[in-house]
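This is the structure I want to talk about, given as structure tokens.
Excluded from the complex is one protein chain; the other protein chains are retained at their positions.
This part shows chain A:
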Amino acid sequence: MAMSFEWPWQYRFPPFFTLQPNVDTRQKQLAAWCSLVLSFCRLHKQSSMTVMEAQESPLFNNVKLQRKLPVESIQIVLEELRKKGNLEWLDKSKSSFLIMWRRPEEWGKLIYQWVSRSGQNNSVFTLYELTNGEDTEDEEFHGLDEATLLRALQALQQEHKAEIITVSDGRGVKFF
């Protein structure tokens, strides 16, 4: 699973795995963690995770350094991501979460741009077509997981640029 992922310098810095008491230092530390989580998940195409998985993942557990980020601190990092709009809890007990390296609004924008560019306003698509169709092979959102896609379309819906509809075998979307 660990592809040619480039760990940032903080990953080899032991204090990275201790939540810093100095407020200014902590701010920098958390920003670095958020960045790491998103790039890690993006490369590994991981769109969702459980907290248990996270604890044991090399993401929060540097075996070589013999340091792990304690679970309370992991929770704090996740909360930061949620505030930024990159994370959504999938259950009330906060045991699993959706992680989006790009925020839904940003995805929505990209999708709508493609729709406009290819002159397909007022067309209807199935969700599958959007992310797995031939036409979108060169697009960034190709291969996007359904959960994230749905949220992207919901964002467009808010802006009255799209409408999620039901089609024969599932859900689809109409663009305006």
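Basically, contacts are C-beta pairs under 8 Å (C-beta built on N, C-alpha and C of every residue); 3 or more make two chains touch, one makes a residue touch a chain; residues count from 1.
Methods note: contacts and distances are computed from a predicted model.
Look at the chain that isn't drawn here: its UniProt entry, checked against "Vacuolar protein-sorting-associated protein 36", "Leptin", "glutathione transferase" or "Enhancer of polycomb-like protein", names it "Vacuolar protein-sorting-associated protein 36". For the options A:4, A:22, A:93 or A:122, the residue in contact with the chain missing from this view is A:22.
Seen from chain A, the chain kept out of the figure touches residues 9-10, 13-15, 17-18, 20-22, 24-25, 28-29, 32, 66-67.
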